[in-house]
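Provided herewith is a single structure, encoded as structure tokens, for subsequent inquiry.
Apart from one protein chain that is not included, each protein chain of the complex appears where it belongs.
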Amino acid sequence: MLIHEHSKPGRKGAPQAPVSKADLSDIPSNLLRQDSAALPEVSEMQAVRHYTRLSQKNFAIDTHFYPLGSCTMKYNPRACNSLAQLPGFLSQHPLTPDELNQGYLACMHELQLMLCEAMGMAAFSLAPMAGAQGEFAGIAMIDAYHKANDDDGRKEILVPDAAHGTNPATATMCGFNVREIPTLDNGDVDIDALQQAVGPQTAGLMLTNPSTLGVFERQIEKIADIVHAVGGLLYYDGANLNAILGKIRPGDMGFDVIHTNLHKTFSTPHGGGGPGSGAVGVAERLIPFLPLPLVSQDNAGYHLVKEQDAPQSIGRLSAFMGNAGVLIRAYVYMRLLGRDGMARVSEFATLNANYMMAEARRRGFELAIPDRRASHEFIITLKREASELHVTAMDFAKRLLDLGYHAPTTYFPLLVPECLLIEPTESEAKEALDGFMDALEQIRQEAESNPEVVTTAPHTLPVKRLDEVRAARQLDLAWKPEA
Amino acid sequence: MLIHEHSKPGRKGAPQAPVSKADLSDIPSNLLRQDSAALPEVSEMQAVRHYTRLSQKNFAIDTHFYPLGSCTMKYNPRACNSLAQLPGFLSQHPLTPDELNQGYLACMHELQLMLCEAMGMAAFSLAPMAGAQGEFAGIAMIDAYHKANDDDGRKEILVPDAAHGTNPATATMCGFNVREIPTLDNGDVDIDALQQAVGPQTAGLMLTNPSTLGVFERQIEKIADIVHAVGGLLYYDGANLNAILGKIRPGDMGFDVIHTNLHKTFSTPHGGGGPGSGAVGVAERLIPFLPLPLVSQDNAGYHLVKEQDAPQSIGRLSAFMGNAGVLIRAYVYMRLLGRDGMARVSEFATLNANYMMAEARRRGFELAIPDRRASHEFIITLKREASELHVTAMDFAKRLLDLGYHAPTTYFPLLVPECLLIEPTESEAKEALDGFMDALEQIRQEAESNPEVVTTAPHTLPVKRLDEVRAARQLDLAWKPEA
Amino acid sequence: MPFIPHTEEEISQMLEVIGIDSTEALFDEIPSHLRTSGLDGIPEGMTEMEISRLMHKRASQNTDAVCFIGAGAYEHHIPAAVWQLTTRGEYYTAYTPYQAEASQGTLQLTYEFQSMMTALTDMDVSNASLYDGASALAEAVLMAIRGNRKSKSRKVLIPRTVHPTYRKTTETIVTGQNIDLLEVDYDLAAGTVQLDALKQAATDAGGDITAVVIQQPNFFGALEDIDAITDWAHENRILVISITNPLSLAVLKPPGQWGSENTGVDIACGDGQPLGAPMSCGGPYYGFLCSTSALVRQMPGRIVGRTIDVDGKEGFVLTLQAREQHIRRSKATSNICTNQGLVVTASTIHMAILGPEGLENTAAACHANTTSLVAQLTDIDGVRYAFSSPYFHEAVLVLDQPVTAVLEALAERGILGGYDLGAEYPELGNALLVCATELRSEEDINAYQAALEAALDVETRQKEIA
Partner (left out) sequence: MPFIPHTEEEISQMLEVIGIDSTEALFDEIPSHLRTSGLDGIPEGMTEMEISRLMHKRASQNTDAVCFIGAGAYEHHIPAAVWQLTTRGEYYTAYTPYQAEASQGTLQLTYEFQSMMTALTDMDVSNASLYDGASALAEAVLMAIRGNRKSKSRKVLIPRTVHPTYRKTTETIVTGQNIDLLEVDYDLAAGTVQLDALKQAATDAGGDITAVVIQQPNFFGALEDIDAITDWAHENRILVISITNPLSLAVLKPPGQWGSENTGVDIACGDGQPLGAPMSCGGPYYGFLCSTSALVRQMPGRIVGRTIDVDGKEGFVLTLQAREQHIRRSKATSNICTNQGLVVTASTIHMAILGPEGLENTAAACHANTTSLVAQLTDIDGVRYAFSSPYFHEAVLVLDQPVTAVLEALAERGILGGYDLGAEYPELGNALLVCATELRSEEDINAYQAALEAALDVETRQKEIA
């Protein structure tokens, strides 16, 4: 039932607003609204009840194991939330003069420095509001760098075929052509193909390491050399940082630009879609191009860098400070972990993934890349089950929901047929990993003995399998009042 | 699964506590604990997940219509919660000197005054921590009053047979004998019986008006006269105030002492069992006996009344300030409502109850007291269904849970066989009332056509009907580690 | 209309079904001359925005000085998760779990709470909470009276080292039931009650004593000789009621093991506030009450039991209800109905998150901080520790100047310096009860020391001038 269906004309909420409408007669009537917007009219209790019950229809980290590969669904410490919601932060206007905003700016400056240290980069900007915007900023900086060097012909961005969709989409948005580089069966980039692809047209290569295939790119130094040799720059997609935090730093691998997903590695909650933060870090030579705002420090305190002092900056990415509240959460998380805690993150995320992979092998599941160490995630391919039993990866995913587990990422990376990309994260206990593997095994048994129960799953959720084709064909994107 | 079953030896929570144990060597070892307490060892995420999921197994006002008679389960405005949790209140030590605690004391003083006005009493103490403790305070004051008048022989408290169990239990706790007064079929107190019962032994009469039968005691003035004539005092059980708030005041009906359930009428949340608050109000002559603490005001500000200034007080009921946080919530609620809002409460609570009662009649349910106005609640008796169909009030109650409604109060008041005491409160919309009546009707149909589905209900909840007899016989009151 | 969902149209429909013209008619059974004309003394309603502004102002009028007061309410770190979970609507807005199948959340949590409290106290059983520590003591006394069939005297020994308002509350509550609460004095040098004093009091009272109450750590923070007292009491068929700070039980001997043979007390009570309840101007906290199995049917209040459903699945219900007022009415073990369920919810989550090690570390840190505080303050001329006994996380200091003025001077420097014992314990002189929990940093303690030095100095000088 939609909130609109709880609505009755004339029903009023709690005493949330001024009690009567003030005079608007000084505004010309042709600029005023004539009708009332068709918003729901419900009591405060109806709203509270509706949204409480609605929330219970979600799986979430706080309710379920959520091994969604590439998404790093780890525990979001509750302290990060409550401390970010202190009135001193929450009620601060973004245009408050710096002198009156020192507490916030201090946190942001330290966050910049901690990210530099953790990533091995020379400087960081906290401006981007998600990973994809971080990518945008990174590629725009690569573009700006080449242009600043009067190196105008670089029109191509290289992207491995295993890359996340945001990588090619970003390159296009920045005005580049995208060239895909194939991946070998062992998960490494095809170096020969890369060698052939690079040239004076190469602006840069976007790479995530470990890759979306869940393995560490061992040839990373060679790749960096190849790209740098032709004058290209190396972009690091930081979505998989949880695998290497404190173990190896992108800067030390030779990357020139990097975005981090603070909502992954640094545990800000994903909020059912966002907000995130895609802070970008750069090597020395790219510092002048960083997006604004940036926080600097001098004897008088902390300041936002002024536009006139950053003439080569690619500019702004938002009206104000990016996703400030998310940045505060990440700051608190990093301070809670500290340097040792950071290395522990990757250690246990990797331990969990490799343990699950070993268990998957033991239980007879086919691994996409069987002979490598898993990073913080690994891939099972269900192509045998799909072809022999006609039970697909999607069916497995839906049936997992019945058994109390959020499904792993399905059908990504696109290279691997019928795949499940499984990322347990460090915050899950062994019991959860074992329970998940038991569930997978149970589903395979069902697929053999009673495939119907799998192919028509889920059975125990608020709705059964939904008709996506109908959704796209008979578009119903908003409730409208009856005419 | 118990939290204890998520425990593993050596598993540690978040960084919530000092990191290592400080030196205790100055405490003699025979005063120290030798073993470690068998508390669960879980990660913070495991705890969060466990208690999030557990919460989802509750019905609550925020999730369901909850027409639990006598309990006044109305909407608990969320603002009351957040404002009571402001750091200035939350982090205040109860022994903070008055001068440094003026904000809190100001709220309490105003709350005392507002309660006096709403109830028609001369003074209020906020000390009691629930209705039953308010009753205790009230009866103790009656006792103290008589004793102060050297009127020592009054050993009896009169209680109507329809009264809530706390009434007789309280009288006993205060050292009185309890004498029950019968109720007439029309819900009124049997005046003749009362007349015969009173005498020089009568300390007082405890009454709630409207009574637990959901009707207003029309003879209240006469009752007051009878009790007062023999020198007894009149105690008002305020659990049913939601029915009359702003319409008629206990003080004006002739009551000498009253407790209010702030967690009912004034909407502080019931919290799955409490905390509540049972503020007590008195007529002029009982003021000296009020329990402490009390807040007074003079030119210098607000103060707690000192013990030496209240020599006749019955004394303290708690170590500090009663349920202070509950009192703040009640204060906020009362300020939100204001004087008009208060009268609206009873108006709409009564409208809802009478509407449901009319609907029940229309749908052929038997009413316990058919010829009276309902107050804020009313009673259906299912004795026909029980005897003819062998489907009891308890079966109806359990089946209602399946249909998404919390059950009304069952088998109370004890006078009415197979009863449901239904209290919708003012905050429920007509749709909810209609939905509930539809459900009742459906269950009656099921009771006729398919009684099994009713008598074995519930079917859709986390557990089916629980074995209460076994619980009481094979006591299992705490998890213990395996020996 | 605030919190009322009715539209005009619905109101008419409903009135029509009822068969009346206006809502006024709903009240036609109320004698009209008794009707209220309007609650003029109550202000008009406010919007949430307005009340929010007012309450922020009120909250800011309270002090934000650094707190060194204990005396029964303690400022501890509470993990952010605790109240974020506790105030979820499903816990916050449920009633007492009468309908078990629709209340498994609250019921299971309460069972877990009972399990944690029995673990902490090492007692057999626990109830689901009473109002607070003081009223829990009163109930414990009543329970002992009912439970000690061997004693007829209805006499209970209570040392003066028991929290003063606990004693007063108990007095208020048991007074109607012909019970003698006999106060026993403490040793001025030790700050604890001596076994001899208890013996003497028993003899003076004629020998038959029903119960003895012992608070550990006692109100002064000092540690009582619990084993000897327990042994003596049990030898004399006296039930032992302990009052303990539950946090201290992470490191101190649990009541279930008191006595030289670890035989344990009969009833263990106390206030749960240190386990997850903010100080909150004095409440809501909760009283806990544990006992031996032998006494379970004398327990007041709710108790949750584990059982099974018709399919044999584990589930939880309120049990032993025959003890309670709604069944047993005037013969109930207590009149309690509503308890402190929500605070118990917070406390259970708090204990689960801290775990045994977290609680141990916290308790030990409180001890260490108070030890530092006492050391630093008694370094000042004119300040000394009052007693010879070891203490847990509170201690009595004696000043060479009147406490009231010193506390005022400290408050001006942003320090709530402790609880003035003058009114309750005049025999101690200028005595001040101080406490430093795990939250009090070195910086805080240094600030206290500096402020006290300055305050005493000023006082000294003013005295000299006068």
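When the chains are written out, they are named A, B and C in that same order, and each has its own residue count from 1.
Note that in this section a residue touches a chain if its C-beta (ideal position, glycine included) is under 8 Å from a C-beta of that chain, and two chains touch if they have at least 3 such contacts.
Note that the structure is a prediction, hence the values are computed from the model and not measured.
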> What are the shown chains that the omitted chain is in contact with?
Replying inline: A, B, C
> Taking the entire complex into account, which one of B:Ser43, B:Gln92 or B:Ser346 touches the absent chain?
Replying inline: B:Ser43
> Considering the whole complex, which of A:Ala169, A:Leu184 or A:Leu415 touches the chain not shown?
Replying inline: A:Ala169
>> Tell me which stretches of chain C touch the chain missing from the display.
In response: 47-49, 52-53, 77, 79-80, 84, 87-88, 438-439, 441
> Given the full complex, what residues of chain B touch the hidden partner chain?
Replying inline: 8-12, 14-19, 42-46, 48, 52, 77-79, 81-83
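Criterion: only the chains that are shown with their structure count from here on.
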>> Between chain A and chain C, what distance separates the C-alpha centroids? Give it in angstrom.
In response: 46
> Distance from the CA centroid of chain B to that of chain C, rounded to the nearest Å?
Replying inline: 21
> So which stretches of chain C touch two or more other chains?
Replying inline: 1-6, 10, 45-48, 79, 81, 89-90
>> Can you list every residue of chain A that touches 2 or more other chains, as numbers and ranges?
In response: 8, 11, 14-15, 43-46, 48, 52, 77-79
